[in-house]
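Report on one structure; see the data block that follows.
A single protein chain has been removed from this complex, and every other one stays in its place.
Up next is chain A:
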Amino acid sequence: MSLDEPGARYLAGLLERATGQQLAENRSWRIDAALGPIIRDRGLDGVTGLVARLVEGHDPALQAEVIDQLLNHETFFFRDAPVFRQVDVAALHALHGARAGSRRLRIWSAGCSTGQEVYSLAMIFAEAEGRWAGWTIDLIGTDVSPSCIRRAEQGVYSSFEIQRGLPVTQMIRWFDPDRDDWRVKREIGRRARFSVHNILDPAPSGPFDLVFCRNVLLYLTPERRRQAFQRIAAALAPDGFLVLGAGETVTGHTDAFAADPDARGLFRPAAGAARMRAA
């Protein structure tokens, strides 16, 4: 289905109002393939029938399901592995010193999809248990998609999902086989909390020391993207860190953050950077 058709325009508008995501910009989208299952399940007459039902407006559950299907949820463990190493050696190293008094870290993964990003972080902490002994680490994953959050909470991955990005030694150390799937062990699962949240809304209770918002803001309208960066900036400690996806940057999108000159791929609150220079 072409995006010039009225039905597709309606769907694009629906998605954009709910999430800020632009359908046209996100080339990976094939509307028919994404919505096929819903159309079949409900016995609707193609995309046109689906749109007609949505326009009637009596079916919020259907609307939510359509929005969910139109979102790109792709993720995998330790995505962009060098960034995780950078987070460990630069951000976590700095925060270990800066928070030595409170021994508490708050970490937020915004747009966490089915949880792999959060569990990757949980494994980093579990594998450096000595270094973080006596610390309270709050690890919070949020996503606008309720189905993703449900799956993240379950922590059960297919054999395809578990093998993407995750070394086999970590797979057998931190996951248990569950028929053909793999279930995260309690030791990792208990470290993470998940909830449904839209990045365009005020952030969950901060301040956070480290925020991951990777491969989420790419296809937002420029205005929505600026808004999302503001939300994150408002929730991030002045000496905190923001992590974006590989190839994502803040330049030209927001003044709230600046690239960390000492750590590639990490970003610092602009106000915090100015304050730290002045000090």
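Throughout what follows, a contact is a pair of C-beta atoms (placed from the backbone, for glycine too) under 8 Å apart; a residue touches a chain by one contact, two chains touch by 3 or more; residues count from 1.
FYI, contacts and distances are computed from a predicted model.
A single chain of the complex does not appear, and UniProt lists its protein name as "Two-component system chemotaxis response regulator CheY", one of "Phenylalanine--tRNA ligase alpha subunit", "ABC transporter permease", "Two-component system chemotaxis response regulator CheY" or "Acyl-CoA dehydrogenase". Shown as candidates are A:163, A:198 or A:230; the residue that touches the absent chain is A:163. When you scan A:177, A:202 or A:222 for touch with the missing chain, the hit is A:177. Where chain A meets the omitted chain, the residues involved are 76, 81, 159-160, 163-165, 167-169, 172, 177.
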